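Of the protein chains in this complex, all but one are displayed in their positions.
Presenting subunit A:
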Amino acid sequence: MSKFNKKKGGELPAISTASLPDIVFMLLFFFMVATVMRENTLMVKNNLPTANQIEKLDKKDLVMYIFAGEPVDRYQATYGTSAKIQLNDKFAEVGDIQDFIYQERASKREELVPFLTTALKVDGESKMGLISDIKQELRTANALKINYVTKSGDAVKSNQ
């Protein structure tokens, strides 16, 4: 009868963790494939507006990014709360945009220069005055292809 008696004082068998590395590696590979390295540290708030008539920006190497918006809380003590432009990793003035465009152009191969696109990543709450100034500078620098980067979603609903 002792066959059916439960063992007394027996230790719990250890859960095998041998497959844990496999699971973690799987996750690791997913993230390595699906994401790209962060290039810029955002110093401005960047809650992009929504739109649904959008085109994809491919050829990442041919895109120049201009960020704009209110400085994030960390920088508000130094830079105030009015919307600012960020180029690469620094705050910049409107007048610096032309230099930035020329630098970006110089760093690319010559035959690719006509295909360069400027992507504007601007916070939805910014005022159009700043964006018009940016656009005017881009016109002067003859960088005419632009893209307003947006999230995809219904533009009318998000504006109610």
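By our rule, a contact is a pair of C-beta atoms (placed from the backbone, for glycine too) under 8 Å apart; a residue touches a chain by one contact, two chains touch by 3 or more; residues count from 1.
Quick note on the criterion: contacts and distances are computed from a predicted model.
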item	value
Record-based protein name (UniProt) of the chain missing from this complex, from "Sugar ABC transporter permease", "Lipid II isoglutaminyl synthase (glutamine-hydrolyzing) subunit MurT", "Biopolymer transport protein ExbD/TolR" or "Isoquinoline 1-oxidoreductase, alpha subunit"	"Biopolymer transport protein ExbD/TolR"
Absent-chain contact - pick from A:15, A:77 or A:156	A:156
Residue in contact with the excluded chain [from A:54, A:72 or A:94]	A:54
Per the touch definition above, residue among A:15, A:36 or A:77 touching the missing chain	A:36
Where the unshown chain meets subunit A, residue by residue	17-18, 20-21, 24-25, 27-28, 31-32, 34-38, 48-58, 60, 63, 117, 119-120, 122-129, 131-132, 135-136, 138-140, 142-152, 155-156, 158-159
